[in-house]
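The other protein chains are all here in position, but one chain of the complex has been omitted.
In order of appearance the chains are A, B and C, and numbering begins at 1 in each one.
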Amino acid sequence: MAVRAAHELADGDVVFVGIGLPNLACNLARATHAPNLVLIYESGAVGAVPERLPVSIGDPALVTDSLGVASMADIFQFYLQGGRIDVGFLGGAQVDRYANINSTVIGPYAKPKVRLPGSGGACEIAIHAARVIVVAPLSARSFPADVDFYTSPGQAGKYGTRAQLQLPGGGPTRIVTDVGILEPAADGELALVAVYPGVDVAQIKTKVGWALRVSATLEPVPPPTAEELTLLRDVLDPQHLYL
Amino acid sequence: MAVRAAHELADGDVVFVGIGLPNLACNLARATHAPNLVLIYESGAVGAVPERLPVSIGDPALVTDSLGVASMADIFQFYLQGGRIDVGFLGGAQVDRYANINSTVIGPYAKPKVRLPGSGGACEIAIHAARVIVVAPLSARSFPADVDFYTSPGQAGKYGTRAQLQLPGGGPTRIVTDVGILEPAADGELALVAVYPGVDVAQIKTKVGWALRVSATLEPVPPPTAEELTLLRDVLDPQHLYL
Amino acid sequence: MSSANPSAPKVMDMREAVGRFVHDGDTLVIEGFTHLICFAAAHEIIRQQRRDLTLARLTPDLIYDQLIAAGCARKLIFSWAGNPGVGSLHGMRRAVEQRDPQPLQLEEYSHFGLVARMAAGAAKLPFWPLRNYRGSDLPAVNPLIKTIECPYTGEQLATVPALNPDVTIVHAQRADSAGNTQIWGLYGVQKEAAFAASRVIVVVEEIVPESVIRADPNRTIIPGFIVDAVVCEPWGAHPSYAQGYYDRDNDFYVAWDGISRDAKGLEAWLNEWVYGVGSRGEYFDKLGEDVTARLSAKPRMSEGVNYGF
Partner (left out) sequence: MSSANPSAPKVMDMREAVGRFVHDGDTLVIEGFTHLICFAAAHEIIRQQRRDLTLARLTPDLIYDQLIAAGCARKLIFSWAGNPGVGSLHGMRRAVEQRDPQPLQLEEYSHFGLVARMAAGAAKLPFWPLRNYRGSDLPAVNPLIKTIECPYTGEQLATVPALNPDVTIVHAQRADSAGNTQIWGLYGVQKEAAFAASRVIVVVEEIVPESVIRADPNRTIIPGFIVDAVVCEPWGAHPSYAQGYYDRDNDFYVAWDGISRDAKGLEAWLNEWVYGVGSRGEYFDKLGEDVTARLSAKPRMSEGVNYGF
């Protein structure tokens, strides 16, 4: 997934990075096809070049040798709400048919079955980033037709479409999973647009809680190159914290 | 006037300083009875200890060896609107019966007789500082019954009293002139509360554009001490820029 | 004058600072986003058995998990509640799900919303506007998130109310004895949280001469005149970190998951590491010498700049 996510990034993108896989993906992209990627963390580090794999979103290694440090008030107001972020990464316990994301509760809010951490910066990233890449392994439990709680707005839902809500950012535009890639169609509903080598489309459909549309022309997905795998395993995450 | 204004300051006061006489007064107070005075300039210098007489409100000497530098957004939002300023200094071309101050125009706004610089930070200082000391030489032209333009609100006026307007600061509480000191009475109207040695009350009354009330018990005003005069003339303003 | 007697000495030990400035029933903010989280203050609050606190913080983190488990809190205002990179906050979850040791009320925002609440508090405005929350369920479960119509464009914008804590505790690298406080590395919302509060305690790795502060005034984030107490507590942020002083103790963050998973284990840890020591100094001694070898910062000094004219 880290390699697929890295491929979603263009050189020069200003990326709001989360910890874990998104961080790996960004550093992989920076080391390969996108040397001018600007990594921004909600903690305030701008243009970070962490010399070790950060273990938290506020790791001191994100500050040392960074291009700048901003207060969180500036990060959210001037960088994110200011429309300066090209790409945000989000994960979540549930992603639904319209790419609404739930990282708050499984079950009802007042009496949850599982209490999750909550939004953090996810809600505002989903609203403001020009595009959002969601990274999540595909499973029927994680991809229900409707999420239990709308933490971060997707392309459409019970409150209306993004256009109706006048949301400034593009919202989730690519859902990178462990078996393929989903993308919202014009009406906002996610469709399968790419399948990884050796994966069966029929099997993918069983891992989604609604009747999944499949794009007429599936994108080709090259396997990870040896260079990418070496970078990930030996350089970027030598202790295999996230792989 | 600089000596009188200095006497208005208490040790530990956090003072929003203007350039010119207020700056002299603050530095005189700091050198005598108020060593813990904290000088803040709207330009962003906090705890300034200028080693030369600043020629502008943003003089580099205000930064060198200061305790801190704040952005102007922080100065106005967190320091001033935040209620952290004890004393503000204001001047103005006109001060009226209720201590409204005009530093915008003489004559009508659209076709002024004299176009003055405008508010700068004066309007918000008059609204937010716990108390405001106005420093202005007394003359009938400068102290009309009503100012031509309300740049900075006084104690009362055509828009109502400070209480009616729910203004958070105390507004102008002392008007230090070249001949005596005015202070608002309970109804907000300025009254003469102190007369400098050798000055005639009757003469003062002719320099004010309304029937000036005189306090029943005038405050004693000691003449400047030799130490104060020496400090002002030889140390604080040796080039006599403001004296 | 604005906050305190200017000539009263502000430097004191943590016991006195917490004793004088943190009261039962207070709304308390101990901020620090990963960086500069003042565990030393939290532990003293636990030792002094403060009760009925409303705790506000973007990330409750281990520090509020401990305060909640110790029975200090009745309410939590937050925007992301987890053990970063590890999992749940078990102490908090027991309070919410099992009312153990007592019930805990939750008030939930996103980061931007809670940052905006602190900015409003610092600016002494009753609310802060932000373009957020449309399409999210958060306003449906938090009635304090409201909307306002822009007087220029007619757009509906979200608002959050000001947060004005009774007391904010800020950890920082250094301050002078008057509380003029300098921070580098991640700022988090330390400045906004301090300006929003009625009382401010600054806890630092080092108290430095005023001349050190004055030699680099652009690094000052909090002016001394809004500070009530200055506490010198080296390693006071452990297991959080202080850039240039010591690294985050990630092993402890991972270990906390096991320690806190049941109430007994967490209580035993509090008995040993909080109630069982009288001060941060004793805690540090108990950590043992290897902690400095393991976590002390390596030097990466910046160059000076010219403040002359």
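In the analysis below, a residue touches a chain if its C-beta (ideal position, glycine included) is under 8 Å from a C-beta of that chain, and two chains touch if they have at least 3 such contacts.
Small disclaimer: the values here were computed from a predicted structure and weren't measured.
For the chain left out of this panel, the touching residue among B:N27, B:T104 or B:T177 is B:T104.
The missing chain, though absent from the display, is touched by one residue of B:I57, B:L90 or B:V208; that residue is B:I57.
Within the set B:L67, B:I127 or B:I181, the residue that contacts the chain not displayed is B:I127. If you put the missing chain back, the residues of chain B touching it would be 19-20, 42-45, 55-60, 62-65, 69-73, 76-77, 80-81, 100, 104, 109, 115-124, 126-128, 149-154, 157, 159-160, 162, 165-168. Across the interface with the omitted chain, chain C contributes residues 124-131, 146-148, 150-153, 155, 157, 159, 161, 173, 184-185, 212, 215-216, 218-219, 241, 243-245, 247, 297-309. One chain of the complex is left out; on chain A, the residues touching it are 10-14, 36, 38, 45-47, 49, 60-61, 63-70, 74, 77-78, 81-86, 130, 168.
By our rule, only the chains that are shown with their structure count from here on.
Both chain A and chain C are touched by no common chain. A centroid comparison over C-alpha atoms places B as the chain most distant from chain C. Highest C-beta contact pair count among chain pairs: A-C. Annotation: 29 Å between the Cα-based centres of chain A and chain C. Chain centres here are Cα means. That of chain A falls 56 Å from that of chain B. Once the centre of each chain is set as its mean CA position, chain B and chain C turn out to be 39 Å apart. Among the residues of chain C, those in touch with two or more other chains are 191-192. With touch defined as above, chain A holds no residue shared between interfaces to two or more other chains.
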